[in-house]
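Every protein chain of the complex appears in place save one, which is left out.
The chains carry the letters A and B, assigned in the order they are written, with residues numbered from 1 in each.
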Amino acid sequence: MFVRNAWYVACTSDEVAERPLGRRICGEALVLFRDGAGRVAAMEDFCPHRGAPLSMGKVSGGRLVCGYHGLEMGADGRTAAMPCQRVHAFPAIRAYPVLERHGFIWIWPGDPARADAALMPVLPWGDNPAWAYGGGMFHVGCDYRLMIDNLMDLTHETYVHADSIGQKEIDESPPRTTLEGEHVVTARHMQDVPAPPFWRAALRGAGLADDVPVDRWQVCRFSLPSHVMIEVGVAHAGLGGIGAPDERKASSIVVDFLTPESETSMWYFWGMARRFRPEDAALTETIRAGQQRIFSEDLAMLEAQQRNLAAQPARRLLKLNIDAGGVQSRRLIDRAIAEEAALTTQT
Amino acid sequence: MFVRNAWYVACTSDEVAERPLGRRICGEALVLFRDGAGRVAAMEDFCPHRGAPLSMGKVSGGRLVCGYHGLEMGADGRTAAMPCQRVHAFPAIRAYPVLERHGFIWIWPGDPARADAALMPVLPWGDNPAWAYGGGMFHVGCDYRLMIDNLMDLTHETYVHADSIGQKEIDESPPRTTLEGEHVVTARHMQDVPAPPFWRAALRGAGLADDVPVDRWQVCRFSLPSHVMIEVGVAHAGLGGIGAPDERKASSIVVDFLTPESETSMWYFWGMARRFRPEDAALTETIRAGQQRIFSEDLAMLEAQQRNLAAQPARRLLKLNIDAGGVQSRRLIDRAIAEEAALTTQT
Partner (left out) sequence: MFVRNAWYVACTSDEVAERPLGRRICGEALVLFRDGAGRVAAMEDFCPHRGAPLSMGKVSGGRLVCGYHGLEMGADGRTAAMPCQRVHAFPAIRAYPVLERHGFIWIWPGDPARADAALMPVLPWGDNPAWAYGGGMFHVGCDYRLMIDNLMDLTHETYVHADSIGQKEIDESPPRTTLEGEHVVTARHMQDVPAPPFWRAALRGAGLADDVPVDRWQVCRFSLPSHVMIEVGVAHAGLGGIGAPDERKASSIVVDFLTPESETSMWYFWGMARRFRPEDAALTETIRAGQQRIFSEDLAMLEAQQRNLAAQPARRLLKLNIDAGGVQSRRLIDRAIAEEAALTTQT
């Protein structure tokens, strides 16, 4: 079950260029393409003529031309032309509200009448030269909610990412979960701890000593439908931690956009936004490569967990204090799905 | 659903030599082998002893010997011998009527009492030195009826085969579909058009100028259960097109025998028969290689179309004038299946 009246990341901007892109989102096969002016359109990946995937076609004259028999599809899901055919009575295919912003293409799988650009997440680093951003994408064979659990409970870093960002002090510092309006926030603050390897490198990257004790923080913030932004960082110990002045800390925002592909698989758009040395492209690439390596460590675990849970669907899991972030996030999702179902019933 | 009282191509003659061949046809697992005299037999690929596939055995003394425990199967589906066993009461397995003709082995999956060699398609190029034939076989993951649609609507050449046999004039020349007794015929004639690359090569192969305008034709003929023969060719423009004298045209018959493997997969036996320079084996191979490359372009599209349709089984497709050949062919198939069902009910 998915929240549908929401903006999901469908792809990065560079995934849709001259050629269309086919991608399944929330169980639906979509095609994305750019018209002659570079504007993005999204619709069903299903030619109304004979059912061929439109994503196997090409773009010509601002229209998506089916690669099988040449039907020309417009951005609105209506057939614009076909050689030797009158097309005005052809059935339309479903078009999806779509927006391009901050390097991503976002689609709204739900009721188009409710699509509202104002509901897009606000990304402070988007189009702001004071920030740098690097990231990537994984396909993961698990229910996207297992990834929410993963990101809202970072105690797993100690075990899954033992040699990069994990450290035993994470385990020893209980997190605190609060509900802030439509957001779930799980925060953990560690005082006077050694910096693990990833953060020692980040301190050096920020021009700070890397061999002194630090205060470290992790503030995970879940937003509907399935976005998790995590403020992470270290400051030399005793300077206020997350409140320390910028020049005395290395901090970033871990960016996680989770887009369901099906009930048991997802697209994982991950990245990191930072405010230190934003002009340093080599540093951006170093961080991106490190993050790719670290985040890939989660995949085998999440896919194995998915298989285990699918084999024993009736089994109940524990909900400990460390799980509160995931539990609360799932409650927001369940409530939103129930509200959408109520809307549909009224109609 | 398949027509069963009909001859299907099971394999080419050279696929069954010393070793037996296992192949699934119309949903049934068959084994084909040659007895001591070279005669072909076809039967269930299921040893009546313990269910091992007989196709994993070997041929000895004109019998098919099971590779597991040595049961010796005769061409009639009855066990002929087994070491230290009395076999007369062993249950028979189903044997299929089989014919070898024109380089193919044909089987009749339906009622053996109705099998009739006179119902075999007549192939004018079979065993006729005035013709040359070359071809090959593909396994395709689609309902065989999607391939019928494909072959009875050649407008797809413009898009799928753009750089070999496609040209925009195909799209611009509406075809005409007629029912001729038990056959569906879809014909398209183009006047005074440039020859695309494949046909320029064929003109040169026939010793004709390749840089002048041509008349081009495509006459697709569907026959039950799922054979499509297509007369194709070009003649120098103004000489009568398909009616031009042999020495002023390059023409061929595209041969397509479609054999269902299952509801969603098929064996595709394709080839080309020609009457010009039949003795030129190098030309036969050049044409065969070109055809293999061109026909392989259809596979990805058909398999993607199959997946799309399977995901949305309730969706209705358009039936345009260009689709009339496929639509009429499917009607013949549906009628034949209904007639077979009626026969079964009477029995």
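Worth pointing out:
Definition applied: contacts are C-beta pairs under 8 Å (C-beta built on N, C-alpha and C of every residue); 3 or more make two chains touch, one makes a residue touch a chain.
As the structure is a prediction and not an experimental result, all values here were calculated from the model.
When the full complex is taken into account, the listed residue touching the unshown chain is A:D149, out of A:E28, A:E72 or A:D149. From the options A:E15, A:D35, A:D111 or A:D171, the residue with contact to the chain not on display is A:D171. By the touch definition given at the top, chain B reaches the unshown chain through residues 29, 45-46, 48-53, 56-57, 65-70, 83-85, 90-91. Although one chain is not displayed, its contacts with chain A can still be listed: residues 149, 153, 155-156, 158-160, 168, 171-172, 174, 300-301, 304-305, 308-309, 311-312, 315, 317-318, 320-323.
The rule is simple: only the chains that are shown with their structure count from here on.
Between the Cα centres of chain A and chain B there is a gap of 48 Å.
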